[in-house]
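Quick notes on the structure that follows.
Apart from one protein chain that is not included, each protein chain of the complex appears where it belongs.
Each chain gets a letter, A, B and C, in the order it is written, and its residues are counted from 1.
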Amino acid sequence: MKIGRQEHHSSAISTSNEATILVRGHDLARELIGTISFTEHLWLLVTGTLPSPAQRRLLDATLVAIAEHGLVPSVQAARLTLAAAPEALQGAVAAGILGCGSVVLGSAEAAGRFLAEVAARAGGSGALDTVATEVVRSYRAAGRPIPGYGHPLHKGGDPRAQRLLELAAELGVAGQHVAIARTAERLLPQLTGRELALNVSGAIPAVLLDAGYPLLALKGVPLLARTASLVAHLLEEQQRPIGFLMSNAASRAIDYDGEAPPGFKPSEEA
Amino acid sequence: MKIGRQEHHSSAISTSNEATILVRGHDLARELIGTISFTEHLWLLVTGTLPSPAQRRLLDATLVAIAEHGLVPSVQAARLTLAAAPEALQGAVAAGILGCGSVVLGSAEAAGRFLAEVAARAGGSGALDTVATEVVRSYRAAGRPIPGYGHPLHKGGDPRAQRLLELAAELGVAGQHVAIARTAERLLPQLTGRELALNVSGAIPAVLLDAGYPLLALKGVPLLARTASLVAHLLEEQQRPIGFLMSNAASRAIDYDGEAPPGFKPSEEA
Amino acid sequence: MKIGRQEHHSSAISTSNEATILVRGHDLARELIGTISFTEHLWLLVTGTLPSPAQRRLLDATLVAIAEHGLVPSVQAARLTLAAAPEALQGAVAAGILGCGSVVLGSAEAAGRFLAEVAARAGGSGALDTVATEVVRSYRAAGRPIPGYGHPLHKGGDPRAQRLLELAAELGVAGQHVAIARTAERLLPQLTGRELALNVSGAIPAVLLDAGYPLLALKGVPLLARTASLVAHLLEEQQRPIGFLMSNAASRAIDYDGEAPPGFKPSEEA
Partner (left out) sequence: MKIGRQEHHSSAISTSNEATILVRGHDLARELIGTISFTEHLWLLVTGTLPSPAQRRLLDATLVAIAEHGLVPSVQAARLTLAAAPEALQGAVAAGILGCGSVVLGSAEAAGRFLAEVAARAGGSGALDTVATEVVRSYRAAGRPIPGYGHPLHKGGDPRAQRLLELAAELGVAGQHVAIARTAERLLPQLTGRELALNVSGAIPAVLLDAGYPLLALKGVPLLARTASLVAHLLEEQQRPIGFLMSNAASRAIDYDGEAPPGFKPSEEA
């Protein structure tokens, strides 16, 4: 059945024939393989052009920053899934990626929308304090958290965020979005009553939007970065499995408070 | 309930405290972000040590080689999924990754097992022709295809495979696994009666195993590479949607041959 | 690291010991297996109590209604995925389920929220026309479609929706949510300028909310129903594969409009 109305019927990313694969107009085998890095290739795929050295270094830095942070929920989901279904590594990676959501790991995109909204409203006016205050208040009026601030472990400041902002400054890329990120960090204690330092998911869009990376592809950064981490964890899970150990510990932490016949004794491990 | 017997209860990839995140023993914010590339980070995550320049270049080359090849099934699944569920980019990426299987895209791992089996049986003997012939015959006796050879479009040879092998030679990394890949390519016509050139999924394990990348993480290369391509396609899908157009074309290509009441006329679009 | 603040640390669904599995307080093996239907079990799992005959019949009817509608995007994604990765049926089912989103198939939940908002604002007042008009206008002011109305194929009315509403009336269950669904259908032409008949995703929450099924589990109905359909399609894909045929047709429908060297001729199949 015909669903939706779609006017375009073309794609501009790649085409091929028997001898040649073109990617964004470049001959993949003769021009790209062995010549550019994977990060340059990502920039090319997403934007259609190769990055400048500063753009490449910032994209590398954000991918390195968000890839790995221990046994977080997405990694646990992937390792549990591989333990249960070792025949399909791709399934375990997919399970991990599905945890890249609005609450954990995936908030870089939401933070990018926040920064972009302040930037759009401020225009070239420079009145960042006023505009940022308005936007923060509109989020709070709608009951929405301010994305990109606060961290359950790194309460005094997320070291990854600080390093990314430093790097953007070193490379001469820091611009309006970084300024907005810093402005909001300064204003938040008085607007929300809480100290909320910029976190890695706030710093990533700040530096990448200033570098010219597209807003609608921001979520790809944590998604791709975490996939690298999942590959490492799933190799370790094959060699030194902990999936079922984590599952047993998780289930022991939760009680059963539903109905049961008098005298029913749950198994200790259940 | 207690599932499985697992002796280890530790992980060696990452740990952290409020001020510092350690990844493979390195201070993430102070030593890695802004210093190493994402590809170097992947090698570090997977193996525990930073790569040599040649290792890094080969890993970059394989990731660039396998990332993108147009509107293949995994990309279509992802774009269809985003069209139906635009609220969850991670779901569309996961749907694409699930198509990285044993038949399409994911055969680098199977090809790696083939090369590793020949290498293990040959030892240092150098009798690659004899051993490769034996292993090919054992695959065929079991009804298994030889993974890493043949391509539906690039019948005269996969230009990505040729480039990867050239690069491994240039970098001085080409060793026994590349030799086995070439040996099998030479032997296959007489053993199978078909011309089957080495494809990209055969070349990736050949060069990476020679470079010291672990066999059990080989599938991570197409998985990670394709994720980069999916990010680009899903950006394009947001800006110039074709998901439903592809779906309509696909359903029009298939007839209904089940039961129907006399005179029933299916919708043309159904 | 500690993420989130969660006060509860218990679950009320199931517990077990070596001899017995309890589900919602019932002995699974001795009381439920062989005694109740799967649909009754679903109601028990979700609500904690067994359904009345009318509740069971309505839940059965909604699951039957939404399970299958041919080669729709979710089914295509699943069949493409199985063709590429036949080693993991669960991966193909997951790929199909990921297309149960806000645009296609998953809109029963959004429609339920619409009906529940009108019901909550109307209270017992009976002023459904006034309140429904207000809520429709608020959706339109926010640029949101009215979920549960209109269908690309069934323009004169979705036969599944009509049957579900009839059945709710026959069973004496039709109440305020059904009344709201009908009211909105009557008002929409004047409020939107378009004839938009109630569709299956609007009828499902109308009848289930009137039957006492919880709003926050509504999306489970299309998800579970479509899983049944996916099992059938994936059996057919194993026996009479069409995955790659659909993929080829889909890619042929899309042109390449990116850069290419002068004279480059794409493969006809690319």
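Annotations for the structure displayed:
By our rule, a residue touches a chain if its C-beta (ideal position, glycine included) is under 8 Å from a C-beta of that chain, and two chains touch if they have at least 3 such contacts.
Since we're looking at a predicted model, the values are computed, not measured.
When the full complex is taken into account, the listed residue touching the unshown chain is A:G101, out of A:G48, A:G101, A:P145 or A:P214. Touching the missing chain, out of A:A85, A:L187, A:L215 or A:A260, is residue A:A85.
In the complete complex, the hidden chain is touched by one of B:G34, B:P51, B:G70 or B:G148, namely B:G70. Listed residues C:A12, C:A116 or C:A260: the one in touch with the omitted chain is C:A12. Listed by residue number, the positions of chain A touching the unshown chain are 1, 16, 70-74, 76-77, 80-81, 83-88, 91-92, 94-95, 98-106, 153, 242-254, 256, 267, 269-270. By the touch rule set out above, chain C reaches the unshown chain at residues 1-4, 6, 8-21, 23, 28-30, 32-34, 36-39, 41-42, 45-46, 57, 59-61, 63-65, 67-71, 83, 88-91, 93-95, 97-101, 106, 109, 153-156, 159-160, 162-164, 166-167, 170, 214, 216-217, 219-220, 223-225, 227-236, 238-245, 247-248, 251, 267, 269-270. Residue-level contact of chain B with the missing chain is found at 1-4, 9-18, 20, 22, 24-25, 27, 48, 69-70, 72-73, 85, 87-88, 90-91, 94, 103-104, 152-153, 253-261, 264-267, 270.
The criterion applied here is as follows: only the chains that are shown with their structure count from here on.
The most distant chain from chain C is B, comparing centres defined as mean Cα coordinates. Among the chain pairings, A-B comes first (most C-beta pairs in contact). Of all residue numbers that take part in the contact between chain A and chain B, over half occur on both sides, making this a same-residue interface. Our note on geometry: chain B versus chain C, Cα centroid distance of 34 Å, whole angstroms. Look at where the CA atoms of chain A average out and do the same for chain C: the two points lie 29 Å apart. Each chain gets a centre from the mean of its Cα atoms; for chain A and chain B, those two points are 22 Å apart. Annotation for chain A: residues touching 2 or more other chains are 1-4, 9-18, 20, 69-70, 88, 90-91, 94, 153, 267, 270.
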